[in-house]
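One protein chain omitted, others in place.
What follows is chain A.
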Amino acid sequence: MWHGIDMCSLVYSFAFVPCACEHQGIVDDQFTQLRKLEDENSPHFVMEVASLFFEDCEKLINNMAIALEQKQGVDFKQIDECIHQLKGSSSSIGAMRVKNACIAFRSFSDGQNREGCLRCLQQLSHEYSLLKNKLQTLFRLEKQIVAAGGSIPRVH
């Protein structure tokens, strides 16, 4: 019986997390669309994409942080490229707040504003960690459901 209740709360949580995420603007409709793409053929599509994204994102944020710390002139072109990449992937995955942070970042990097860029980078890492946190919760829940022998409710 407890198992059933547990399962219930897991599934509920699993359904709630994206909803809450969307509500908080962490992710948008695109994320839902992504989840819709998940089916029997590719059961871990979202997770796969998300981990690609995390990997990509961390690398880019790192690169930008290094670039911004350069004492002898910041390579804004490189930063710009990084932001573009990040913006593309975040909009693909539907990470709205990351994307918005990218947009803000871009305006500063266009203006060659190092201070602004640093602030934005901070904001970006914050958004990123928030997203990562949420998604990892989601994936953990998913894993737990699978581990508990339940089936993952598909979005249609």
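Criterion: contacts are C-beta pairs under 8 Å (C-beta built on N, C-alpha and C of every residue); 3 or more make two chains touch, one makes a residue touch a chain; residues count from 1.
Going forward, contacts and distances are computed from a predicted model.
A.B. asks: Any idea which of "ER membrane protein complex subunit 7 homolog", "Calcium and integrin-binding protein 1", "Cleavage and polyadenylation specificity factor subunit 3-II" or "histidine kinase" UniProt assigns to the chain that's been left out?
C.D. replies: Its record in UniProt gives the absent chain the protein name "histidine kinase".
A.B. asks: Touch as defined at the start, partner being the missing chain; which of A:63, A:85 or A:144 qualifies?
C.D. replies: Once the missing chain is taken into account, the touching residue is A:85.
A.B. asks: Which listed residue, A:49, A:68, A:101 or A:135, touches the chain dropped from view?
C.D. replies: With A:49, A:68, A:101 or A:135 as choices, the missing chain is touched by A:49.
A.B. asks: What residue numbers in chain A mark contact with the hidden partner chain?
C.D. replies: These residues of chain A touch the chain that is not shown: 22-23, 28, 30, 33-34, 36-37, 39, 41-42, 45, 48-49, 52-53, 56, 81, 84-85, 87-94.
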